[in-house]
Structure formats: structure tokens, C-alpha cells
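Of the protein chains in this complex, one is absent; all others appear in place.
Note that the chains are named A and B in the order they appear, and that numbering of residues resets to 1 at the start of each chain.
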Amino acid sequence: MSKKTRGAGARGGDAPGSAAATDAPASTALAVRGTTSVVEPIVVPNTLWRAADPTAYGGGQESDITHLREHELDPEFRRDNARWTGPLEVIPTKADYVLDLIRMNSLWPLLSGLACCAIEMMSAATSKNDMDRWGMFPFRASPRQADVLIVAGTLTTKMAGPLVRLWEQMPEPKWCVALGDCTCSGGRYKRSYSTIEGIDRVMPVDVYVPGCPPRPEGLIYGMMKLQQLIKDRRGHWPERAIGPTVPDEV
Amino acid sequence: MTATSPRHASADDPRVILDEQVGVFEPIPPYPPRTEREAEFYTLKDGEMFINMGPQHPSTHGVLRVVLKLDGEKVVDLDPVLGYLHRGVEKLCENADYHQVISQVDPLEYVSSLFCEWPPVMAFEKLLDVEVPRRAEYIRVLSGELNRVASHALFMGWMALDLGGLTPILWSFIERDEIVEMLAALTGQRMLFNYFRIGGVNGDLNHEFMSRLGDWMSKATTQIEANAGLLNENEIFVRRMRGLGTIDTATALRMCMTGPNLRATGVPFDVRRAHPYSIYPELDFDIPTRDEGDCLARYLLRIDEIRQSIRIIDQCLHQMPDGPIAAKLPRLLRPRPGRAYAGIEGPRGQYAAYAISDGTDQPFRMRIHDPSFIHLQSVGLLMPGNLIADTMAVMASLDPIMGGVDK
Partner (left out) sequence: MDPLFRRRLEARFAERLTGPIRQRHDETEIRIAPGDVPDTLRALHDEPEFGFEFLADLAGVDTGEVMQVVYHLWSETTPDWLRVIADGLSRDDPRVPSVTFLWKGAEWMEREAYDMFGITFEGNRDLRRIYMPPDYQSFPLRKDFFLADDAARSPGGGVRHMERTHAPSNTKTAALIRKATSG
């Protein structure tokens, strides 16, 4: 794995050379092209405090891990993820299939409603259109416990930082659902000076649910589509796909 | 990973990306302080600390960030940080047609969209000197009061949810879903209705709406009493809310509060009676007030308002005249140059619009005045001395909607 030197002040996308060497699948015809690099990691070194016990927190040494991307490419680490199967990468085993079924039937969304679509998300979660039928009732407040980030509502430039931080704090496997027009493409606020035209500019999205706001049945349809994606082991990132992913035109 | 990874990050380490400008993350405390209030807030006394209740938190208000200054569990001071949902609506309205403004302002207070459309439409009608047909006014009041009931029912659920009760929110959403399906039959949309037009409304009452409304009205009162009864007698609910976040009349007027928050302190100020608009002078309803000014009073007051709204809906149905539902207006509207202000009583308070026209087909300035924005200022007054868990209760009782706060 080649490491390009990224000096101080480097911003913007991943160094294309190192990414393309390992991430691009053999045939690019059907792969979802998007950005293979997740947004830049937000790394803030700890200069604020020092632990009282000098051996705590790893002895005060810097952690080796600065971003999950390093782990995605590390062969030893990939065992813990639903989408890798080690040496039998091409043939999913029955165990992985069962794991995928388990994950798809108990998707726990993160409680992160931003604007009007959040009301429809809550409406989909409550009694009349019950998302609990698919196991999605517990809206976890902590990103560490959540599987799927349903971004419901307009993403503004001020909120983009915290939202991406939430996304990065969610552990793998995770999926993202863009609920509503504002998250799909900017919606009715596309021309505004302070909104982000679609969250796929800052994070990878698995399912887009259009509408302003989409009906709760629409959200449920989107979640069922996500369950289908999980079951068929497809998703946004092409390097994790086993078999063809959703083509560009779809 | 690699054997030769350096222990301390340096600028040359390829795994560490040092970003010079991380503009979206403000350091706490900001240094140097930009204003007097910041300097006062961000100086810590002995034993105090800051906790950031970030834009994502378990309460359902939306993206509001609150920096709490704590002494143990007691909140000493707090500083709300807004803007996480600022969508630039006022600027977009300046670049849109007069008709497009209506759909732009809809998502401001998204649970009570019709009240968001009403003031701009009224202001434009003043600029154009258009008279709205009586039937249209009755339909506006009818759908508006239905939206008020839905909004207050949702408030009830959120109030309980922020105190930890998970059942009332489900009951509230049942209520709300019924009303909202009714309004969907009338307007075509469940939430951001885009129903009012300059000079009237978009569509007349139809059969499905009337049948759903009839069904709902027949059981509305008993349903509201059942929902309220779930919480009113609940000892935990009442004891947590009584005496919490008390505002007195002078403070409320000084903080420019309106709506149920002001009426809970004893001031019977309701824009529908103080500055009547539409056909409210012809309708017979009371203005409930309460004297205590605490969270419980605000909650009970909103339940009272639901009852009054049902009364208004009943009268509208009985007194509904025949006639056109919208005034005839040209498609390209060029009002006379001038200014117009229109204020209405929304579920949260006085919702107003100030429109300036310069004679072209786009408004020159579209200013929206939102009550949630004003009420959120008071949280800093009400919180000191209370515990962290009460922060959410106080904010829920003021009933802010972040779409309106941030515009």
C-alpha cells in the first residue's frame, strides 16, 4: 500500500493514486462511481489535557489509528465487517448470509432529524405507520449504537461538520438514507447560500427517498429497499460489493 | 500497522492531516471573547464546567446546540447556538415570485405550515388591495385551527417525550396523523401544505375532507380529554413541571414573548382579539389564560387552546358561506411599491411577515418574524438553578420549532 505524503494544510479529496490502486474494482462498467474516499478525517491532536495516571490511555502515546480508511485496507481487520469474508471473498458463506439477515431485520436508526422530514420520520416510527414491524423502533441517540443514519431535513453548511462527525462516529457496518428532497439534491433550497445541495456531497448515500416531505410510507419503502440492498450484499462502496452493484443509470 | 509509525504526530506524518481552517467547529471557550456576554459566559468560576448539548441530541426539537455552564448538576448559565438549520429563506424570497414565496415559507414552522403561509399572503393582499372572499376566509380559519390542534397535540407528545415518557408521543402522533390526513385530503399534502393563495385558497372543501372531518369532530373532544387525562394526573409529570421555568408578566413582556407562553403568565394578549384579522371578529371563542407562568401552566394552557379551537372549527362549519374561494388575480403580480405588515396568532405566538414591494414582480424584502426565535432567548433566563434534565423540559414547554428559529 503506497502512502502519499500529505503535508500540513492538505485539504480536499484523497490522493487519487493510492486510492485507485486498491479500491477500483476490475470492471468499472457497472460500479457506482461516486467518491470512494469518505470525507477527510477530522483529526485534532490532544493538546488540552494530560491524564493523571501516566500509564492510562495507552501510556500517553499517540494512537496508530487515525481513520478507519487505514483499517478498511488492512487485511487483518476486515474480518469483523459484514461485507468481508476473508479468503472466501467471492463466495459469501451461509454464516454471512445469516448475519446479513440479522442486520437487515434489526436496523437501528440514529435519532438525527434535522427539519421537516424528521416529523415524517417520527410519523413513520409511530403507531399508524409502524417501523417497529421491521425492527427499526429503537432510535438510538448515540451514534456508536446506531446502524443507519437517516438524514431527515435540510443540511446546512454549519451543520455539515457535526453531521459528518456523527457519520464517522458510527461504527461499521453502517448505511445512510437520504430522506427528502433537501438531502437528495438540495430541494427547494438549492440556490441558497447556506445549504448543501444534497448530502451525497459529504457522505456516501445508500438509499434516496425523494419527496417534500415524503410520506411515511415512502420512508418505509426506502427502508425496505435498504433491507434488500443489505440482503443482496450491495451498497455504495464498490470495493465491498460482491457482484454487480447498482448501476449508474438506476 | 507499520513497524516504524512515529509515536507523536508530526506534520510530516502521512496519516495525520492537519487542517488549518476548521471553520465549522468553534472552540469552547472562544478566545478572545467577541462580546461582553461571551466574556461573562465563558469565564468559569471554581467548580464550574461546560457541557455542550450538541446539535444532535436525544430531544426532538431539532438542531439546537446549547452550551451549558454547570456547577455539578445544576445549570448556572446557558448559551444557545443557532443557525444549524439556516436555509436563507428571506434571501430566496427576494429572488422568487410572489406566488413562489408561499412555498418557500412553508417549511419554516413545519408542524404548523398554514400559519407560516398566512402572514405573507395577508401582507401581499394588503399590498395588492385584494379582498379575500368570505368563503375563503372561513376555509382558511377552519384549516388553520385544525393545524393548531395538530400542532398542540404534537407539543403534548414532545413535552412528555422530553421528560422521558414514551407513550404520549405515540398518542399524539395518532391524533396528528388523523388531522393531517384530513388536511391532505383538502390540500394534497400532509405537511408543507402550500394551500393558501394570494386572494384565497387553492381548492374548495371536498367530500373526503368533510367526511373525515365529521368523523374526527364526533370524537375530537373525548379524544383530547383522554390524551390530556393520560398526563394531567400523572404525579411524576406534574411534580416535575410545577414551579419549573416560571416567568412573570413583566419579564415576558420584556422578552417580547407572545402566544401561549405569554398567556400562561396572565396577560390575555391574543392577536386574534387584540388586532383582529380575517373573520375572527365573527367567531365566538375565549382566550384561556393562566397565572402561574410555569411549565405546567403552559402545558395546560395549550390543552385549553385545543378545546377553543374545536369550538371555532364547529362554528366555521355551521357558518360557512357559499361563494368563490379565491379572488381573481393576474398570474404576474406587480403590487404598488410600499410596505405591509401582517401578524397572526400561530400556535407558538405571533407570527408575522413584513413585505416591501418595489413595483416589480419579486418582493424587495420579505421579513418573517417567528415566535420560536424570540422564545428561545428566554431559556437563558429560566434555566439557572435547575438541573440538566430540566433544560429539555423548559425548552419543550416553550415549544420552539427550529425551522422557524433558524429560518
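Rule of thumb we're sticking to: a residue touches a chain if its C-beta (ideal position, glycine included) is under 8 Å from a C-beta of that chain, and two chains touch if they have at least 3 such contacts.
Note that the structure is predicted; figures quoted are calculated from it, not measured.
In terms of the touch definition stated at the top, the absent chain reaches A, B within the entire complex.
Contact with the undisplayed chain is limited, among B:I287, B:A327 or B:I356, to B:I356.
Of the listed residues B:F124, B:Y195 or B:F373, the one in contact with the hidden chain in the full complex is B:F373. Only one of B:K69, B:H86 or B:R212 touches the chain withheld from this view, namely B:H86. Touch with the hidden chain on the side of chain A covers residues 157-158, 191-194.
Taking the complete complex into account, residues 21, 23-24, 26, 30, 34-38, 82-83, 86, 88, 90-92, 94-95, 97, 126, 253-257, 269, 274-275, 332, 338-341, 343, 350, 352, 354, 356, 358, 360-362, 364-365, 367, 369, 373-374, 376-378, 406-407 of chain B touch the chain not shown.
Note that only the chains that are shown with their structure count from here on.
Between chain A and chain B the centroid-to-centroid distance comes to 31 Å (mean Cα coordinates, whole Å).
Contact residues on chain B toward chain A in their complex (touch as defined above): 1, 5-9, 11-12, 14-20, 22, 24-25, 54-58, 60, 62-63, 83-89, 91-92, 95, 103-104, 107, 110-111, 154, 169-170, 173-174, 176-177, 190-192, 402-403, 406. Within the complex, the chain A residues that touch chain B are 3-11, 40-45, 61-62, 64, 66-67, 70, 74, 110-116, 118-120, 122-123, 126-128, 141, 153-154, 156-163, 166, 188-189, 191-195, 212-213, 215.
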